[in-house]
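This is the structure, below, for whatever I ask next.
All protein chains of the complex are present and in place, except for one that has been dropped.
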């Protein structure tokens, strides 16, 4: 709610077009909906230009039904992330047009065809086969947010030639999401090969002293390639959301 | 070195324009310079379009003298970060046209006037007065990389109205660098207010259980605002470099 | 056992009203009951004015049966926290008048109608839908301790307007319990908006680098809002108990 | 800024008493002052009824001079915490009526005589002689916020009779601030002896596996005494601020 | 194998009573038995005067069968610790005279009646009902090692009078094993009340920031009561073994 | 791809034996195979002289089938590590000549008889019976890589004579892999007894403050025996791979 | 204060030998002295039979002067630990008969000749030359508490024969204090060689991943030798105090 809108509202008031009580109400009434268990923020689409997103983890099926139904009524696209298979099956029964990806654990309900609004291509790279679930979550999210997305799988640094052979692909991308577990070194190498934004995603792939992704996370935070930024462990969704913030033209 | 260049080189070889030995040499000879104590990568300017950057910390004055002199001969702009006051004084004597910022601990040698090549404004926000050194490092770096930069100081979340009063300023920015110590909550609030990229920088400001910035770092990695990305603790330089990757037009 | 009581006891002794042996016994015999597996402290009601509370976790059904039965005989109200569904069902069969809340995992046996003895309203706020179990545990505990309680759900800082729209509700409260997972930033914002006590409860909601609530815990301990205090991760009970200590009139 | 104030402002607007531009300005202009290096929040006194507080640590003498001078002009009382001896001496020269406590590292500038507005006595207890600096910071802060404060030093749990002998003192307090380093067990014992609020402060006193106060912090967070709340390590100021939130009558 | 034995062996050799080859063999052949999967150290009974002990955890039933059978052939008493119910049932079928304690998870095969060889009484104290499994493991182990053992349950520091009422019991003990989870404060209080050895055992009882017993472990390592020693988390066996080292007369 | 090969390729080009397009293709086409879900690096056998190795953990059965089948077609030997029993059974059905070791969780498909190419004997030592799975993984891997391997089980430092009795066996080995959980002290003792390379493997055997192998890992990293190197927790495969790097004659 | 004493006191009261007021006073007046900055516990000598001990660290010279002077008036022996050289010099000037050990950082004021009251010999063993300060603190403390003490320096496990050559010395000891930094393995080996109590002391000797003694601490807590107990990092005093608890005859 910027100054212009505020001025217009106050002018209506000064002009007697709306009453003081209405003014108070209008200023107070921000565009979210109280479901008791959740405050759905329908206005975020306006503020950030994105579909409604729900974190599926830790929500009961009942809660998810209520929230998705409330969102669906607004005819918006809906993305539920980190949804387990069982709840997904139940939700898909309720919303038969939705699609569930078992690798990415994403539930997508498309009510308005997604348009490509992103300016360039987002390239999702991952170091190993085991990183695929995170890569898929990132790719699905980025596509749903209106971006052109390509994926490059299993190009970890212990076989550096596999990555170097794809330099052309790297060169084409406008934003790169680079996903790796274990020592998390891939973003450092990629960050040195391209000039565009690189978003690093540590994964919990590894064992022993990988500590569920901490080793990769620390590796990425300490990357010797300048200007690599990092999101939380296994957070493919967050990386895609950040890539979208970059890739959408600001107006 | 992309396919086109490779093809051109090989064609010269096939045409007999260069010898086999020269071809081997050309392919081997990548554009860096071996100083014994460092391999200066003059080619990075080409690859990433940036000035030469040197991490001043842990380098001896002798090493810095050798490295900066080698860079200066290429007529490039040079940025030395995390340089303490004592070494800075010595370096400034050697390069009198350089500028040292005592807060940011940055040494800047401008040999070619910096042009604004970034597309939008980069806004650097910090939560408290104690975060100023990190904010300044980010601002100086971003400017040196060719960006229009604005700063907003001391708008932490415990006095949320201080931030909300500047919504207009937030709305104008193309990229935001949000810097905070202690609980590191500012990027979450900012990330919810804007749709453009937000780069969070945790600082080591705080005491006790802030653990030198870990509390802020964890807070930012777990931000409930989607698509906030994070750099290392106190890494104002890295945040600016990332913001520049975003703000420069890819061609 | 304060000086006055001690003096009275000694006076009875000096007056020959009680024997030396009785005196020894009286001084030794503090008001707890030894069940072999537990020392029930019936006197705590006197000392702290609260119902009997049992931590259900890690106790076997057999142990719980013995302990609750011993407490029930004293006609006191009993609260069992962190009780899983299975043991709860068995206990509810034994004590049919008890109530079990499956979200909060609380078992309440009310034998004497709870009176509102707290001076003001306790407001329980949580950042997201996934924090509801902790919020519910806090609310049920606070009510059982004799307080007027209100709840406000899903007002996390990434959509700050959802919170600001409820300023009035915040203003009414005498004590606030503020619950959040992930980066745990909500208490910092709330602590800046009100002058009354704010008790922060980190939750284990989150993933990756949230480390089961550590990120939120550290965030709250380092809150830039002065005078926010913190309890253990997911400790809704403890927060309510602390709120009650504040809200009850000392006499 | 609550609804009533908003309604009053809008009514003035509707009545033509103030112009639209003025209304925008009034709504935007929240009561803080921009010093460039800091946003002083003069309104907090209104919102929270407290003096201006400045965290001295990590601020340069120059910054402190500017900030304190700006505050002093408003005739408010000023508390600077964590101020080292050297900067304190310089500040005291500038503000000769101020007082500096070398143990507590607090700088107090009293411009309006502090009135006791707190309802009961705040008792500050510490486990050992080495905890005195934190205890003193808490006591000075609490007094400056308008409370009656008493101190009890060196009553750690390894000599439990030293504490038990003071039960009467414990009984008189309305709020207790309990400070301990090493294993941090004192608040658990105190929390079991009183029914009023207990705020635990871990200190960095200890060595080896005390990890600069982490052992004490964890001990306090896991206190077996219900309803003990905790603040950051060595945070005497925060504990006093929290105690004051409790001890002031809400109106 | 001390000097005297060595001298005797060498004398036999010098006297021609044994051959060089036999000497080599005797010196090499230390008294353990190689089962392929384990080297059973039958000599430890001699060296340390204790029954054979097997850590049951992480050993397969097959491995346990082989090891226990080999030990049983030597007519020694056998203690298997941390044995789950399922394997215990199978082992008890094979060794019907053995006894399994489901709380302590101990399997005891008594082939030679245990004599009380310890000099004084070992008192096992625990803070809460949930600590009983660890207390039981300690008590069973200490008894099997030939000690007189008494147990005192649920005397945590939040109700300090429960402990103080048992001062007499404390006074009688020659060694105390003090077991506590959560903040682990009990050994500090006990250590201040008695002059005899106190062995502290942290337990994994607790939640959130208790980190599976780390909080209690740190509390105990930092005990302000001098001369409290600590064993690993939940290590009732180790505490009993240490208590036995103390309680047995050295000759 | 070294200089000589590069020169040869370029000479063919200069000689017109291959076209420019072919040259580009040849230089680009590094010897790996893109399966979509994985980039199999058939060239590693050439580069490192080893069989194909697949980390079984976190790969789905479908992924494993595709990858192993692609490898099998090259007639190479294949080792799948960390494969659970269920997937192993399915894979063994598909490749009936393969062998699965349930302790080591290794799947071995031998298509070309393994020759002993290692120069000396690799000795695998472990501290306790519970370390056997890691020891077995190391032994199987080392044998499959073409080494003579011996195992010594259950010679932990608390019964130091068990180890000392085997000094001869230690003396024979060319490389030692020393495996231990708990405090991980065995490599320090062994490292002081031999002059050849010692590779230490911490295991997750232990409980409480062993933190899943961290205690053993730290112990080994801080070994007072000079020149002991360490691999990740439970990483028997990695230790064997490192031992093989040492034991193979470089040519 | 046991039952007998309590009975005697009450009897005096019942007999009219003391008044009620005196009784209250006597029961309240526990034998400690309030110096304002410290509560000196003169009764501990009675309760635990030890000299007065003061932790010198974190106490100011002024505080130390007051405390030591108060203690000295009681004609008791006084031990100040962790006292730096500068404060020691000042204290020694005030108490010229005192002795300061610069390695151990201990200040000893002997006012009554120490008698050997311990039953056996306490052996202090350390792994390396760098552990000497901790060993010395332990030895001095143990001697001052009335024990016969011997020291064995630099017998770390990487040269295991140095320790084994001293088996006789080990056999003579009644209690062993085993001190080691780095991986802290020495107590495991010693614990396997003797049957008497072994107290392990981790030291902060080491670098990198020794983390100031954490590696050694964890190693000792996870010792595979049963019944080894542990004290805090560098806590030579605590180990000696514990050894004394063991070595003194209980009556």
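We just call them A, B, C, D, E, F and G in the order they show up, numbering each chain from 1.
The working rule: a contact is a pair of C-beta atoms (placed from the backbone, for glycine too) under 8 Å apart; a residue touches a chain by one contact, two chains touch by 3 or more.
Computed from a predicted structure; not experimentally measured.
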Quiz item: Which listed residue, A:146, A:159, A:197 or A:238, touches the chain dropped from view?
Solution: A:159
Quiz prompt | Sole residue of G:18, G:38, G:68 or G:132 that reaches the chain not shown, by the stated touch rule | solution = G:132
Quiz prompt | For chain E, the residues touching the chain missing from this view | solution = 3, 6-7, 10-11, 13-14, 16, 19-20, 23-24, 27-28
Self-check item: Absent chain, residues of chain F that touch it
Solution: 1-3, 47-50, 53, 120, 167-168, 171, 174, 193-199, 217, 221-222, 226-232, 237-246, 248, 250
Exercise. Name, in rising order, the residues on chain B that touch the hidden chain in the full complex.
Key: 1, 28-30, 32, 36-39, 41, 44, 55, 57-59, 63, 67, 82, 202, 204, 212-214, 217, 232-235
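By definition in this document, only the chains that are shown with their structure count from here on.
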Quiz prompt | Between chain D and chain A, distance of the C-alpha-averaged centres to the nearest whole Å | solution = 40
Quiz item: Using mean CA coordinates as chain centres, what's the chain C-chain F distance in Å?
Solution: 54
Quiz prompt | Rounded Å distance, chain D centre to chain E centre (Cα mean) | solution = 49
Exercise. Check each residue of chain B and list the ones that touch at least two other chains.
Key: 3, 128, 159, 164, 193, 208-210, 221-222, 226
